[in-house]
Each structure stands twice: as structure tokens, then as C-alpha cells.
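One protein chain omitted, others in place.
Each chain carries a letter (A and B) given by its place in the written order, and its residues are counted from 1.
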Amino acid sequence: MKILVLLKMVPDVVEELEVAPDGKGLDLEFLRMILSEPDDHALEEALILKERYGGSVTVAALDAPDVDDVLYTALAKGADRVVKVADIEPGTTTRMAAAALSGVLRESTGLLPADLILTGSQAIDDLDGLIAPLLAHSLELPYVGIVTQVRADEAAKTATVIKEYPGGVRGEFETPLPVVLGIQSAEKPPRYVPVAKVRAAMKSQPIETAGALTAADAGGPLAELVAMNKPMVTGAAEMIEGSPEDIAGRLCGIFAERGVL
Amino acid sequence: MADPATSVYFGVPGYAVLWALTLVSFFLFGRRVERYIGVLRKARPEVRWNEPWRRMRMFAIYVLGQKKMFGERAIGAAHFLIFWSFVFYASSFFWNLIRGLLPFLPIPYTDSVRWMAAVLELFGVLGLVALIVAAVRRYVFTPPRLERSKDASLILTLIAVVLITSLAGSMTESPQIYAAMWWLHMATVLGFLAYLPYSKHMHLLASPFGVFFGTLREGGIPAASEGASRREEFTWRELFNGLACAECGRCDRSCPCFDAGLPLSPKMLMHHVKELVRNGGGNGDFAGGVVKAEEIWACATCYSCMERCPVFNEHIPVIVEMRRHLVSKGEVEPRVQEALMNFTRYGNSFGTSPRARAKWIQGLDFKPKDARKEPVEYLWFTGDYASYDPRLQPVTRSAARLFRKGGVDFGILYEEEQNSGNDARRVGEEGLFEMLRDKNLKALGKAKFERIVTTDPHTYHALKNEYGEGNGAVLHYTELIDELLKSGKLPLERRLEAAVTYHDPCYLGRYNGIYDAPRRVLSTLGAKLVEMPRNRARAHCCGAGGGRIWMEDTPGVKERPAENRVREAATTDGVSTLAVACPKDLVMFQDAVKTTGLEGRLAVRDLIELVEECTAQ
Partner (left out) sequence: MAGNIWVVAEQWRGEISEVSFELLALGREVADQLGVPLEAVLMAEGRKESAGALGKADVVLYADHSSLAEPIPDVCAEALVQLAQERRPRAILVALTNVSMGIGTLAAAKLSAPGINFCTDLKVADGRIEAQCVLYGGKMEATVTAHGEPAILGIWPGARSPEKGRATQAPAVEDVTVTLPEPRVRLKRYLEPEAGDIDISQQDALVAVGRGIQSKDNVALAEELAETLGGAICGSRPVIDQGWLPLSRQVGKSGLSVKPRLYVAAGVSGAPEHVEGMKNASLIVAINSDPQAPIFNVAHYGIVGDAMDVLPALTEAVRARKG
């Protein structure tokens, strides 16, 4: 089983996000990047599948600050090969990123064909599209999103995947391999890997670099972000202050007023 | 009387019989001991030969003086007598054995030397009395966690037989009885010797070495490793614990986690180590299998087991080695994992931006100096909880105001301070500890200061003992406040007219011996200090250390350690205030007061708050 995982860094929302002076994007000065959470799950699912079926896990990630740490961590967790897609400008849209990725996948040796291509089902900055369906389109592969479980049948070249629907309903799908899957959450939460192992990976295993060979869609972005602003906090909420007892008293009064007691 | 060694029994000379018995006994003994030594030699190395004079002193106090045994008084005295009887009888035995094996030697038997006989008789009688005390304790007033094993009964009986045969032999007039007693005595001791290394009373042999090779870095953590699960992955000293353990149960009796009903028994842990030394642990994992993961994670690293252990066993290093093993396999509880990842990423367990670390200063009417930018006398290492926990930030501001009022020239590291790594290390994430330490050392390197003052005892311990030399003196804030009060720099405006009890934080008290500074502060304030039954080195841990603060209580917990402790405080004479000197204690005990329904009856206050009240104009 050859598994390819695509990772993307997104702004860490633990840090206060600030709008850039031009008002059209994030202020990069205060930005810290973190692995997109669903992508972390995609990596975990890939590692689980490798443990289950054997084979290899190759990780490709778009260049971004701190991405090396993420790639070494992936190696320490059990990935076999990591590739960094270089020449990615800050502010690259998801469409452009997907184009760059699919270019690298097609043009670098040994990345394709893969049986499974996994990535997060969605990222918090996927403003102009989602990576998984975009790649499925450019690689002409089937796509299933919001996946939480994967069972593969290598001999039959098929996989059975579970997709989440509203209300706790789940759908069981059969898809031919290869397939692009948008992972919502892995079967188990992403594993912990100790710092010492990451350091060991840094010393012993290299990160390959691949240039984004295919130019992104020319002619400017199709979707233009004209203004960005912080949401107005407490648009609606009336804030209640005081000791827990005072607060509880106030709330009780409100509950009674609204007839919910 | 006739010399039993030269008498002839059924045509066989006595010395020949003695030779046969001795050879069998020594063979059995030697074979077993050699195996143990072989196991220890294959284990990971660990240096325990340094500072021999200090080790000799420990030996004198804790082996010859039996100091820790007196932690439980009655049995301490009894054990002291049994120990010394044993020493004299053992010396006498070897003297007599040599004389018996080599009858031509021109030396008498010990009972023919008058002063020797007198000493033997005296210790024989005292030893017998002590044995009776021990037996009564073991069988009538059995303390919890002491098992009435056959092994123990056998050993008590054997010691009694040795003493009685010797006494009876020296009192009898009959040559037959004398000879019988002599042979019975020699045979019992030789049998004892052969049996010893197969029984729990291996501690007779091993514990003096255990004390001599005890740790000189109290609270120390084993050298970096990927952890241990298989026998050869532990250090020899960690394995040696198993041989030295007498299964007396003192550790279990003092363990807050065991007491709470968590699945941890330090005594069983040592027992498992013993089995590991003997049998190699059998099939399957030791860490996570024989010793279950829940047990390994249940420890709060409070040090009370190690503090109490009479044979200097080292439970916490064994726990940490096994935690390292689990961590390196990625087997970490979700919330611990989250905390560790937050440390890696943000330098704090809260998962909050490092830039928010000094947010607590909002609300002060001055801005603490940035120690990276201007020289200060005191570098205040604030710590995670004091910085980030909204419940503790007011206390942290109190401390800042007091330092300023007392004329302390202090500064903080702002966003460059990171968690000290104490908990990360004890959770078994050594690499993360090193990373945090290196980042902090880098930040400290940028600052000019003379001394460090800390809020959190866990931080205090790490900075003082685990960051290497070169950072100057490290003080806990209670020590600094004590100095300020003594020197009059913080004049009192009013007295604290209340009965207060004080909880010793593990990492301040047991780990670092700071018991008096906080108590002096309280008495200076005028408080009536009432001690809880378990105080100072015996203080009952709140249960938050060693990463426990992030772990779920296992189902089946009877009473959380913090709840147990606040109940103890609430039932201490006239006490309405529990004073603490650790941020984690404050939140743990405040929560426990709520869950035990003691609200309104017991106030949990940080020492700082009390000082500020008494010094406010």
C-alpha cells in the first residue's frame, strides 16, 4: 500500500491574528504557522493504514515557516519519505497551492502512482476551494471527503471508507483505488512523538525539496479578497460580571424572565 | 564442655559434618548471589561510587544508626535491637564457624570469652524481646500494607531459633544439650544463609549496600534514556531496589495516590522490580504490562515513599524510566499529550500564546522591569500557573506589589520565559525537558541578575537543581519574603489574628528541605501556627505533581489526595485558614474545598495574600 499524505500549514489561531496594513490579509509579522488539524489526522490515518497493511507513507507539504519541524515530526512518527514543495509565496491561495502540489506530484519521481492520497477534509483558510477535491480533479481521481475511517482491499484495488453526515449518520462508501480522501478525523487521535525522536530524525533523515514546477493559474486570482477585518466581538452578548454567585443569581433572573425555568 | 567440632558422631568427626554443611550452604548462597550480580552487571551503568565519605556517613547514620526505622517508633526500636543482635550474632557465628572448621586454630569459641559471652547474652535477650514486639506488631496490631507472609514468619522463627539455641547453649550444664544446641545453632544459621537470597530477607544483605549506593541528588532523575521496560534497560541501581526491599509497606502507608485509591502501590512496584531481577519479567512488557500503565501514570512524584523508605529505595526513578518507555512508544493520556504538545509549541501547558505570558501585569499600577533589557538584582521566574491561570493572577500581582514595596529590584523575562520542564521531565519526556531548559537558559543568559526568585516550587526545584550551575542562588518567594520581613523592609501594619495551618509543598519541603522560611513568615505576621498531624517531611501531597494535574482520576478513586488534605486541615484544632506556598496547591485545594463542602469553613490562601493583608496601609 503506497500512501501519499499532503500537509498544509495554517495560521495558529492561538495567537492573536492581526490584519495587515493593506487590510487585505493577515499581518505576517505576528503570524505563527501550525499544521492544519485535519491534515494532522490525515497523517495519523496514513500511519495507521501503514501499520495495518504495510507499505509506505510519503508526505508532501507546502513550504511555510516551521514546516520543517512538522516534516521531521512526520518522519519521527513513522513516515518514510518527506518532500517539501518549495517556492510557495505567502498568500498563496488554496487553488494555487493545489496546482503547485499536483504539479510536483506529477513531475517528481516516485510520488505517483499512490494507492491512497490523504489530506485534511478542510483547512481554516481554504477560502477558494478545498485541497482534496482540487487534487482529485487535477489528477482525475475519485474523491470522498469528511472521512473518518478507511479499510483498503489491495488485491481488489478498492477501499471502503466511512464518511460523516449530519445527525450522527455515517455513510459507507466503496471507491476504487487510487482515491483522494479528505480526512475529517483519524480512527485514533494523532499520536505523540517525543522530542528526542524528532531530534534524531533531524539528524538522520533528510527532507527532500521539490520546486513547484507548474506555474499556478495565470491571470490573477479568481476570487479576490478585498477587505479583511476582525469580527466585532460581542455583537450580541451582554456581558455579566461578578462573583460566580452573583452571575448565577443574574442568570436565574433572566431564565425566569424568559420562562425557561 | 566437649568441642562439638572435634567430637565424633557415628564415626564421623564433627568438623567433617560442619564442612559438609558449610559447603552446601555457601554453594547455594553463592550461586544465587552470583546470579543477582550477573543481572546487575548487565543492567545500564550508573555512577554510585562518587563521594565515598558522604556515602560512609549515610551508611553510619542509616544502617548502623537505623535512623529511618525510627520514623515508626516502636518497630524502629525493635528493629534496631534485632539489627544489632544480628550483627553480633553474625560476627560470633563466623568466628565460631572458622574455629569449628579449623579446630586446630588456637582460638576459643566466643562463649568461652567472657565479655563476648556477656554481650551475646545481653543481645540475645534484647533481641528476643524485640522479636516478640515485632511478632505482636505483625500478627496482632498489623499495620496496613504489611502482609503476614509465610516467608516473614519463617524468618522471625529462624532468628528466634538462632538466639534461643545460643542462649540455651550458654546456660545449660548438660554436655548433650550443649552439643545439640551448638549444632542446631550452626545448622540454622547455615540454613538461613542458604535460604536468605531466595527470600524477601535478601534485604538483610542488600539494604546496607542500598543505603551506601543511595542517591546523593535527592529528587534526581535518571540520566537521559529512552526509558526502560526490559530488565537490561533499567540501571543497576534501579534493579537493586528489588533486592533491598523488605516489603515493610512504609511507602504504601505514606503514598497519597495509594491512599486515594489510585491504582498505585509503591510496595508492589518494588515487588515487581524484584520479580524482574529474579525472573527477567517473563513474557510481555514489564512497563505497561506487569506494571500497568495506570499505575505508572498514577504517581504524583511527591517523594514521600522515598523519604520514608528505610533502605533508600528509589521508586520515582523507576516510575520515570517506565514513563519514558511509554512516552517513546507514544502511549500518553490525551490530556498529558495535549500539555506536552503545548509545551513544545507555546512553552506552557495552557496552550496559550507565549506573548500572553506577562498579561497578568495588566492591573498593576507599575510595569515590572524587563530583565532582558536592564540589569536587576532579582530575576523573578514566575512559572506557568502563576502567569496564566486566571485564578492565580491576582496572587501573582500581590507578589509583585510586595516585592516592589519591599524595595526588591526585580524583573521578569516576559514572553521569553517558558515552563521550567519539571513536570515534562517527570512525565517521562526528557527531550522536551532539555528543550525547555535550553530555551530558558538562553533567556536567562540575556538577562543580568544576581539571584533568581520563583513562585512555583516545581520551578524552584528545576532551576535550583536541574539547570546546572551558573545561575546564582535560587530562592523561593517565601524565602525572599521572610528576608524582607526580618529586615523590616516590609513593615507590618496589622497582625494576622488567626489560627493558620501550613501545607508544605512537596517540591519545597521534601525535595529541598525548605520548611522554616514559610513558617517564620506566618509567625512574623502574628498568626497562630497550628500544625496538621502530617507536616513537614510527612506532608500529604495535593496530588498535582509529576504531571498528575493533567490526568483524569481513574474510576474508583475513593478520596482525592487534595480532598484528604483539606479535610485534615479543616479538622485541625481551631484552624480556619490553610496557607499554601505553591500555585498548584492553591487551585487544587480551592477545588477540593468546593468538592468536600468545606466552603465557608476552610479558606485556602496563598502566603502572599496573607502578607499583603498584613502590610497594606
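We take it that a residue touches a chain if its C-beta (ideal position, glycine included) is under 8 Å from a C-beta of that chain, and two chains touch if they have at least 3 such contacts.
Values in this document were obtained by computation on a predicted structure and should not be read as measured data.
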{"item": "Of B:R335, B:K439, B:R538 or B:R567, the one touching the omitted chain in the full complex", "value": "B:R335"}
{"item": "Chain A residues touching the omitted chain (full complex)", "value": "10-11, 13, 16-17, 19, 26, 95, 121-122, 124-130, 132-134, 136-138, 142-146, 160, 162-176, 179, 182, 184-185, 189, 217, 220-241, 244-245, 247-249, 251-252, 254-256, 258-261"}
{"item": "Missing-chain contacts mapped onto chain B", "value": "334-335, 390-391, 552-553, 591, 594"}
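One rule holds for everything that comes next: only the chains that are shown with their structure count from here on.
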{"item": "Chain centre separation (chain A, chain B; CA means) in Å", "value": "47"}
{"item": "Complex interface listing, chain A residues touching chain B", "value": "12, 14-16, 34, 77, 189, 191-199"}
{"item": "Chain A-facing residues of chain B, complex", "value": "224, 226, 327-328, 330, 332, 334, 337, 340-341, 344-346, 351-353, 355, 429-432, 434-435"}
